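Every protein chain but one is kept in place in this view of the complex.
Order of writing sets the labels: A, B and C. Residues in every chain begin at 1.
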Amino acid sequence: MTSLAGASTLRAVVAEVNTPRRILRAILPALSLALVVAGIAWFNPRAISYFGINLMLNLGIPVVLATIAQMFVITVNELDLSIGNFVSFVGCVAAIWLRENPVLGVVILIGCIGLYALMGAVIYLRNVPSIVVTLGMLFVWQGLAVLVLPRPGGKAPAWLHDIMNLRTPYVPFPIVAAVVIAAVVHFGIMQSSYGAILRGSGGNPNAIGRAGWSLLRTKVVMFLLAGIFGVLSGLSLIGLTTSADANIGKGYTLLSIAGVILGGGEFVGGRVSPIGAVIGALTLTLAGTLLNFMRISPDWQVGAEGAILIIVLAARALINRAGPGVLSHK
Amino acid sequence: MNSLLRRLLSQPWVWSYLGALLVWLAAIVFTHGYGAGGMISAGLALAVFSVITGVAQMFVITLGPGNVDLSLPANIGLASAVAMKVMGGSDSLIALGLGAALVSGIGIGVGNYLLIWLLRIPPIIATLSASFIIQSIGISYGRGLQIKPPPGFAEFTTVQLAGVPLLAIGTVVLTLGFAVLLHRTIYGRSVLAIGQNPRAAWLAGIAVERTRCFTYLLSGALGGICGALLAGYFRGSSLDIGDEYLLASIALVVIGGTSVSGGKANVTGLWGAGLFLVLLLTMLNTFGVSAGIRYVVTGLVIIGVIVAAGGEKAR
Amino acid sequence: MDEHSANIVDLTHIEKTFGAVRALAGVDLMVSRGECVGLVGHNGAGKSTLMNILAGTLAADAGEISIGGKPQKHYSVAQAHKLGVRCVFQELSLCPNLTVAENARVLHPSIAGWGWRKQAGRLIREKLDAIFPDHGISTDSMVGDLPIGKRQMIEVARAFTVTKESVRLVILDEPTSSLDSHRAGQLLAHVRRAITDGGACVLISHLLGEILEYTDRIVVMRDGKVVAADRAAAFSRDRLVTTMGATAAGRTGRADAGTVARGSTPVRVRAQPVRQSDGFELVAHQGEIVGLAGLAGHGQTDLLLTIFKAAARRTAGVKISDPVALIAGDRQSDGIFPLWSIAENIGIRSIKNLRRGRLISPDLETRFAESWRDKIKILTPDLRNNILSLSGGNQQKALFARALGSEARIVLMDDPMRGVDIGTKLEVYELIRSEARAGRTFLWYTTEMEELQNCDHVYVFRNGRIVADLRRDELSEEKVIQSSFEEAIHS
Partner (left out) sequence: HADTKSMRIAFSNNYAGNSWRQAMLKSYDIVTKKAVADGIVAAADVFTTADKEVPTQAAQIQNLILQGYNAIVINASSPDALNGAIKQATDAGIVVVSFDGIVTEPSAWRVVVDFKDYGKQEVVQLAKWVKGGNLLEIRGLAGTSIDDAIHSGIAEGVKEHPEFKIVNSVEGDWDQTTAQKAIATVLPSLPEIVGIVDQGGDGYGAAQAFAAAGRKEPTIIMGNRQDELEWWKEQKAKNGYTTWSASIAPGVSTLAFWVAQQILDGHKDIPHDLLVPYLSFDQDNFEAALATIPKGGVASHEYTLEEAKQAIANNLKH
């Protein structure tokens, strides 16, 4: 057995070579966004104005909120296939009851959040894949939405409409909202001490369990948060559209997943970034706008949406080139 | 005996068969036994398509977290149009049409894989983007027109042997083949290994990229075949003919006992899950419940089955 | 709590079975204040299981646990933490997606509120500084980005950190298996200091030297039972080995001469590290065992991976002549397929040859695995059991079987003896030597001096470069150490 004297000569040589790439990876989402914004400015300079940004980005707020909800779920290695339909249901509840019978409306919404928490508990306790449970919930929310609102209609409460149409000084409201959301969530999950536990339970649940933390609790908390942000997403969406539709938020499921990934998140391992997710969601929103401004032939407009996603993500590849991209755990 | 039963119940796929049996019983209790056989043969016929897409999705999902083929519906839509257009209503061109659908599907698989490998785009986003592009190709190729299959092909997709659709028999044989492919070939083992740990698979000498590539091709090819068959069964191609198979294929895979975190797959369960979902629809349609109730019940039953089956052991 | 009780831990008649495996068959263990207990035993003897029970992560089937003199009714992880029992598990339990500081926080619920990150960072940095001077770890680095050795250092340091509850007992389950001898020395020295300060420690290791030199009392386990427990001084290396039940007792593992002169057999591998600027390269001939030495993380693994890659496609700076297999040391992330049976895990590298016609034959697969189980004694009642049902060392043996059973003529070993018990090691050394005699070429990265003795040729690495090239007759511990620390000029 050797114990080595003179260890002081050992310099810290294996410095963290990964750091620069990590930083680069972190600012990638912002680069994608900048790319899209530059495209918009090129095709339609008028759009880059207080009024223009308001118009282009206000429908991004519900997407941002849904993306954050999805991000919470992805953090603990689960996936929520039901978030879009949940947003629809929340929208229906908001448009029907929140105005006429606020108490009932609030009770239902709180109940929904409770159901989300319950979903987290069931997934943990029965050890079932979240994809199936949320797939089931997708149908449940859709059915409830159709039952609540058999034909489109209802009306958003005035206060909701007013909030979503706030005219903030200098900086358009959607930007203010996005920054606030990003800051709050970043602080909550990336900076708080319990946030570390929550993320850790996605990275290595065993380690968190062995340190004496309740994994049931972390899962429930994350689903609860997802429920809360899902509700916020539904409310903000209805505040903008003023009226509901049983299918209104359906598309948010895929959009939110795409947003998280675009923002640098990964499906497993608790590696997520709230700021990235917000930027990712905004990028997706603006990508549609860019296409619109590009005047593509109607046949290829749908395809162009795919193309733009590819271009934005391919930029990631260029930077990640160095490493074995698909294999993330090393 | 008792332990055999327990072993059986611990198999995740058993629950989907039990579920199928249960909803079928509920439906025939409602009709006092009327139409019991008809329900099964209709169920078998319809389950065929979800099972084919389910097999495709199963191989992809087994590759590990993040792997999923969202381009299946668009693939199916395009392939249905390609097949019908090439067949052009003529029985003599059936084989050519099927071949064209296969080629179209494989082409899509190649595209998907190139996006994933060359551009390092996460599969879920790559296939989603691809599906948008495929839709556009479909629109400009087929103009959304419904083209009819040749009579011989249409007949082939609906013909029954003693109440059992020929297509279902064929698909059972096909799925048996895929079970062998999965469990008894190097390719299948490679998929399972990569799904558990791609790095370890690489270090164990498995051709990781070749396997991944082949899997997306396989998924594309199955989508293409499914598109052609659907166009035959439903007597006409259409671009959205495959829309429902996105959720259906994923549902089938997970209800059928395949692990969504990869590395573990189950072919037997696909049929159970396929029959279960179709018969669930049959039951609810037989009850004549409204759309809202139908959705809610469908959702609750899916959750119920999976929760009753309980989870795989935590890793 | 009874602070005056001399015994920190009293385990009596602990039993635990996993299915058909009786992992613990009534074990007694006692640890008193100011004592370091060495726990040794063959792979699968039940050491980790016992420690898991002591740490509260596993519930015993029967038996009593009493901590600080108090019998524990509802013992749990949380309870163990409260009572000051810490455990560094055999399989690392850090969160790869958290920073070093955040991982430190995971163990200390009391670190919260403003400035928690700073506080946690300071806590772990101070401990790292104390145990591993010059550790070179930044508390802001993501743990997943660090090599396994550093992760091990962090986890060990974390176990010694103290906030509210005092630490009374630290369990170290093979803490040195991923550390080089330099780091291991630092750690063990710290353990001694902690003991002097009134702490207590259970140390599990397969490096008997460590156990003999650094522990006060040694408990030997065998097949789920304690077979001996005595003062460390009462044991010698040979006595330990025989008590453990190893067959090849007493041998240090050094092969007898029979050295083949270099160059008499064809060259199998020629490889140049990427950072080697002077054109120097590693050469391995047929039938040679070539050692890669130096401190952990100085480019040995990278070179092995480069060579491995070169087997699939042409790579600049590397020339190989035959198929290659690799034995991973970091079995969790590089080796094991956790959903598969032991047989499947062993067979995967040779699957091409386990077919009848075009189809894999489970029968052939089982027989193949069985032959290897017998050859290197994998301890399991049934090879169809899940691989995770094996003890750590036995999992490692399965990986050995995977590579040695394959058609590969070149075998790369990435510090593969981590966690393998002494008896097995000796057998495996012998196996490697006989395979080499039969014409296989081995490239063997190891952090243990003892293992280098088996090599025909040793290259010492530093900063990603080869800095020394030692023939077997030139090999000495001093030379290796010297080259590891200084830029030597190779002749």
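Rule of thumb we're sticking to: contacts are C-beta pairs under 8 Å (C-beta built on N, C-alpha and C of every residue); 3 or more make two chains touch, one makes a residue touch a chain.
Since this is a predicted model, take the numbers as computed values, not measurements.
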item: Visible chains that the absent chain touches, using the contact criterion stated earlier; value: A, B
item: Absent-chain contact - pick from B:S10, B:S92 or B:N285; value: B:N285
item: Residue of B:L239, B:L252, B:A273 or B:V301 in touch with the missing chain, whole complex considered; value: B:L239
item: Listed residues B:L18, B:A42, B:L96 or B:L166, member touching the removed chain; value: B:A42
item: Selected residue (touches chain absent from view) among B:A20, B:I61, B:I121 or B:L230; value: B:L230
item: Where the unshown chain meets chain B, residue by residue; value: 27, 30-31, 34-39, 42-43, 45-46, 77, 132, 135, 138-139, 143-148, 158, 230, 234-236, 238-241, 243-244, 278, 281-282, 285-286, 288, 291-292, 294-295
item: Touching residues on chain A - with respect to the absent chain; value: 44, 46-47, 52, 55-56, 58-59, 62-63, 145-146, 149-154, 161, 237, 240-252, 285, 288-289, 292-293, 295, 298-299, 301-302, 305
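The working rule: only the chains that are shown with their structure count from here on.
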item: Overall pattern in which the protein chains touch one another (line/ring/star/complete/other); value: complete
item: Averaged-CA centre spacing for the pair chain C and chain B, given as whole angstrom; value: 44
item: Length of the line joining the C-alpha centres of chain A and chain B, rounded to whole Å; value: 29
item: Interface hub residues of chain B, defined as touching at least two other chains; value: 199, 259
item: Overlap residues in chain C, where contacts from two or more other chains coincide; value: 333
item: Interface residues, chain A side, partner chain C - complex; value: 1-4, 6-16, 18-19, 22, 191, 193-194, 196-197, 199-200, 202-204, 206-213, 269-271, 329-330
item: Touching residues on chain C, where the partner in the complex is chain B; value: 308, 325-326, 328, 333-340, 344, 348-349, 351-352, 355, 358-360, 402, 406
item: Contact footprint of chain A on chain C as seen in their complex; value: 55, 57, 76-78, 80-81, 87, 89, 93-98, 102-103, 105-107, 109, 111-113, 116-117, 133-136, 138, 141-142, 144-147, 150, 181-182, 184-186, 188-189, 207, 209-210, 213, 295, 297-298, 333, 449, 463, 477, 481, 485-486
